[in-house]
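Dumping the structure here so I can ask a few things about it.
A protein chain is absent from this complex, but the other protein chains hold their places.
Showing chain A:
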Amino acid sequence: MDWPAFALSLRLAAATVLVLLPLGVLVGRWMAVRRFRGRAVIEALLALPLVLPPTVLGYFLLVGFGNASPLGQAWMAALGHSLVFSFEGLLFASVLVNLPFAIQPMQRSFEAIPGDLREAAAASGLSPWQVLWRIELPLAWPGILTGLVLSFAHTLGEFGVVLMVGGSIPGETRTISIAIYDRVQAFDFAAAEIMSLTLLAMSLLALGLAHALSGRVAPRV
């Protein structure tokens, strides 16, 4: 068992979820409530990571924030190391890849809140911030949690993108799914099996949790 890789995967998954919580709530609610031109385009873009081969996404990310790109150079100037092949780069990629996993369940749960509930809250003198905090979040939490659980599990298992933008640097970018691949390449099936079983158990747990949560959609009046 490659503990540093396992710990790194957990750290990456936790950081990804931490970034996606505010981002997903914001974007998910926005997509659920607003009707605007170009909505379909944005929805398609947000869902793109679901269908795009991870290597393709990884390639574009490499080009997009590699050391030759403006973003990569700005990062280098500000922090003194490159964005690709670093934990931060990995986190950036992981957040992008997980956007649909986080946003879609959150968006669905915000859509399930009847519109006149928002109006009634506003008519009751609640500020937009209070409406979100006291009415919408308590009703949408199962969807929000589902999005986070799915993102967490998906980050643990992500392989293609992580390999493309992270390489396999021990302690920095070698996650558990890459460690499994390395072990298999080295014909160390015993180690690969333990790690695979661990991921299998965690994925099952996450799906079970997400499934249990989706049964608890917002109650209607």
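Just so we're on the same page, a residue touches a chain if its C-beta (ideal position, glycine included) is under 8 Å from a C-beta of that chain, and two chains touch if they have at least 3 such contacts; residues count from 1.
The definition used in the following text is that contacts and distances are computed from a predicted model.
For the chain that does not appear here, its UniProt entry gives the protein name "ABC-type spermidine/putrescine transport system, ATPase component", which is one of "ABC-type spermidine/putrescine transport system, ATPase component", "GntR family transcriptional regulator", "3-isopropylmalate dehydratase large subunit" or "ABC transporter ATP-binding protein". Per the touch definition above, the residue from A:135, A:195 or A:210 contacting the chain not shown is A:135. Summary of contacts with the chain left out: across A:4, A:53 or A:114, the touching residue is A:114. Residues of chain A in contact with the chain left out of this view: 114, 116-117, 119-121, 123-126, 130, 134-135, 138-139, 218-221.
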